[in-house]
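Since the structure comes first, as structure tokens, the remarks are kept for the end.
The complex appears here without one of its protein chains, the remainder shown in place.
Naming follows writing order (A, B and C), and every chain is counted from residue 1.
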Amino acid sequence: MTASYKEPLIQVRGLEKVFRIKGGMLEKKQNLRAVRGVSFDIMPQETFGLVGESGCGKSTTGRLILQLLRPTGGEVLMEGKNLASMKGRALKEQRAKMQMVFQDPYASFDPRQNIYSAVSEPMVIYGLAKTKRERREKVAQLLADVGLNPDAMEKCPHEFSGGQRQRIGIARALALHPQFMVLDEPVSALDVSIQAQVINLLLEMKSQYGLTYLFISHDLSVIKYICDRVAVMYLGEIIEMADKETLFAQPLHPYSQALLAAAPKIGEQRTGEVLTGEVPSPIRPPKGCAFHPRCPHARECCKQVPPVQKLPDGRLIACWLYA
Amino acid sequence: MLRYIIKRVLSMIPSLILTSIMVFLMVHLIPGDPAITMLGDSATEESIEQMREEMGLNQPLVNQYFIWMGKVVHGDLGDSIFQNKSVMATIADRAETSVLLGVMAMILIVLISLPIGIIAAVKVNTWLDQGISSLAMFLASVPAFWLGLNLMLLFSVKLGWLPTSGFPSVFRSGDWSNLRYLILPSISIALPNTALIIRMTRSSMLDVIKEDYVRTARSKGLTENAVYIKHVFRNSLIAVVSSLGFVFASLISGTVVTESVFSLPGVGQLLVSSIMLRDYPVIQGVILIIALVFMIINLLVDISYAKIDPRIRYTSAK
Amino acid sequence: MFNLLRKRKVAIVASVFLIAVLICGIFAPLISTFDPNETHGKDRLSTINSTYWLGTDNYGRDIFSRIIYGTRMSLVGSLGIVVFAVVLGVLLGVVAGYLRSAQMVIMRLADVLMAFPPLLLAMMLMAIMGSGVFNVVIAIGAYYMTRMIRIIYSLTLKIKEETYIEAMHAQGASTLRIILRHIVPNLVSPIIVQATFTFSSALLQMAALDFLGLGIPPQYPTWGNMLSEGSRFMTRAPWMVVIPGLVIVLTVLSINIMGDLLRDNIDPKFRDIVKGT
Partner (left out) sequence: MNDALLNVKDLTITFQTERGELTAVDHLSFDLGRKETLCIVGESGSGKSVTALSIMGLLPQPAGRVTNGSIRFQGQELTGLTNKQMQGIRGNRISMIFQEPMTSLNPVYTVGYQISEVLKKHKGMNTKEAMRYAAELLERVGIPEPGKRVHSFPHELSGGLRQRVMIAMALSCDPDILIADEPTTALDVTIQAQILRLMETLKQDLDMSIIFITHDLGVVSQISDRTIVMYGGMKMEERYADGFFDHVQHPYTVDLLGCIPTSSLSDGKLMPIPGMIPSLANMPGGCRFSNRCRRAMSACHETIPELREIEPGHWIACHLEDKEAVL
């Protein structure tokens, strides 16, 4: 899938985000290090998956790439241009090429807007379709693409079910014909039978519009179904990154192994050890390998930062076991 | 908890300073010479000159503020123009009435509104609940002073059960039965203010009833009484206490007006008459004191709020 | 709105009453039976009768006519306060909610103004500015403006966190566009509710200030001024107190009923912030 002669569409280099958390009046402000030096490439027309548990920084990474949050360190290159240093007009122009679909289909629409104005607003902002007629046609086309009746235009968001709203969210994101889309847990809030509809729609849209996806999810089975390459995040860092087949067939990092083992599989009893303990606070991440307090293979050297290595099969891994 | 209190007290300092600046500037914002403002129109040339010197009027405004603040910290708020007393002494004479009146009104508010609010919540959507809600809305629409006038007409003038006006000091005479002079005034302050607490108690209890932890409490097999008292009411107090700030503000306003209605020798009436007479040192002093009292009350409200809700204590003042 | 009214019958009565009050205010010269300031020396303190529908006061002025004219001042004054509070409050509140640099200054100022109980603040400002209708509006309006700032500020912060605002950012919408097209429209119904309650409590505050003799100058017929005068003749002419007070109560009650109706129909997320007193 990832042809080597192509240039990556998105390059993320040493991305960092530190949130300043207010303490009380007399307390020092604390640093919450949500994303700590994340690097990866996304090839054109690839679906790149970010997987991890809550608080691992996967959603923050998605927002940093789109510059919805400004990084405190590192760069994000889209077609070779650094988004992190862009402002104003330049950034706005770049934004048209990258869009986002949100997790919560209920909260991602202005309750006072009808579907027509929600989907057409990006076109108005960028002056894409000049007349109202053109816009109406465009919106009707987009709604038809995502499998909705164009009559939906006149209705308000609350008249739709979660699955339908997610379709509208996809239509809105497609309105500017972006190249790249960040999908932040797009099916997590939906019922199983509706999830499958939306996943299939996302795949259809990808081939129809030639899209590149960053797919963020905690659900390993969905990640595995839709992604080409996957990065596993833990406490703001990527600890393993590989082709989907490689990773799911043989996860190497102890955390990836534990994560895969913990996910319940249909028709199988659980195998393997259950990971003990909980994710430490990102305000005071453990020294060295962030996973070592929970790792069954932890050794003395794990208190130092593990080197990120490229293995012969092309995967990246940050673990002393493979150093 | 102690940490929280200290933090909260320290966080009061900026507001305190800003408020004092505002009260200080008051005299300077009034058109005309501040020294004349402070002494009244009948002052002599020399005394004006002396006052200028004292206030440091030929110095920069910042210095004047510090001079004034220095005096205030030592309890010197200047002298009244019309009464032959210091402002501090004038206010001290009047404090008893206002404090007693306020306390009595507050006790009445709590005693009336909490039980009624609880009943309305427990009997939600019955005729009783609707009756209480209507009554609360009616009370909220009644001006305290008008209520006072009517109560006076009925109970003092017509029936002669209670004295119409005035208040002989309890502390100086040692006669607690003098409190009867404050019964009608405190009722007329309290009743309009019960409305907010009744409504807050009711609506926050109804909100809390929907919470998951109330379902948990029921799933434990607790009796309905235990669920209502320990879980629903206890948690709804958080919202009720947070609205106490409003009630106290309204209570102080109510006190000022009601003192005028019943001719009570309180701080509020002092303020009204001082404004009429343009006795600016007294006006300034009274406003400063009331603002300070109001701030301390709000501090106490916040502390009790933290006492009720452990989440506040730990995440500390926002 | 009409659907709302149908659900609660009291609200119909309340709105009819309010419309009547409004008409009395607008057409005061047509409705009143006497000149409000015309004294009738022979008929001082006369009770309710066919000539003086609601009796006369200590100067022999017709109370009915004074009430009708008082409507004007009371409504115009409260409306002025509402406009003052809403315009400044919404502007400063939204700015404080969106611009971090302005937030510090505006919210500190709001804190200081909130350090005074409302009537006290109004009295202090009146002491500084001196009496006059316009000054009353500012003196009372200052407090309600502060409340409005706080409410709008916290609502703005809340809406700012909504996913749909983030979605608008993702689509390249400018800050101004987001404020005007997405934040302000969502503020409209809480503003209306808060404005309604401001209207009714401003009416009460004005009456209190007038009663103390610190509000609108006594030569104007206002409900508060009538009460203030009436209280001195209360034992001999109770109607001088009862009637203007009743008019205040009914007007305030009607407005509160409408406000309550509106509040029950706004987004529950916002209901906690817009409480009204």
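Keep in mind that, in the parts below, a contact is a pair of C-beta atoms (placed from the backbone, for glycine too) under 8 Å apart; a residue touches a chain by one contact, two chains touch by 3 or more.
Values in this document were obtained by computation on a predicted structure and should not be read as measured data.
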* Asked: Which displayed chains does the hidden chain touch?
  -> A, B
* Structure fact -> Among A:22, A:130 or A:265, contact with the omitted chain is made only by A:265
* Residues from chain B at the interface with the omitted partner, ascending -> 211-213, 215-224, 226, 230-231, 234-235, 238, 308-311, 314
* Structure fact -> Residues on chain A facing the left-out chain by the touch rule are 53-54, 161, 163-164, 191-197, 199-200, 218, 220-222, 224-226, 245, 248-249, 258-270, 274-276, 278-279
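Going forward, only the chains that are shown with their structure count from here on.
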* Which integer distance in Å separates the CA centroid of chain A from that of chain B? -> 53
* Between chain C and chain B, distance of the C-alpha-averaged centres to the nearest whole Å -> 22
* chain C residues touching chain B - in the complex, by the definition given at the top -> 108, 111-112, 115-120, 123-124, 126-128, 200, 204, 207-208, 211-214, 227, 231, 234-235, 238, 241-242, 245, 248-249, 252-253, 256-257, 260, 272, 275, 277
* Structure fact -> As the complex stands, chain A meets chain C at residues 63, 66, 68, 92, 95-96, 99-100, 102, 104, 107-112, 121-122, 125-126, 169, 172, 176
* **Contact set on chain B toward chain C in their complex** => 14-15, 18-19, 22-23, 26, 29-30, 137-138, 140-146, 149-150, 152-153, 157, 196, 200, 239, 243, 246, 248-250, 252-253, 256-257, 260-261, 271-272, 275-276, 278, 280, 283, 287, 290-291, 294-295
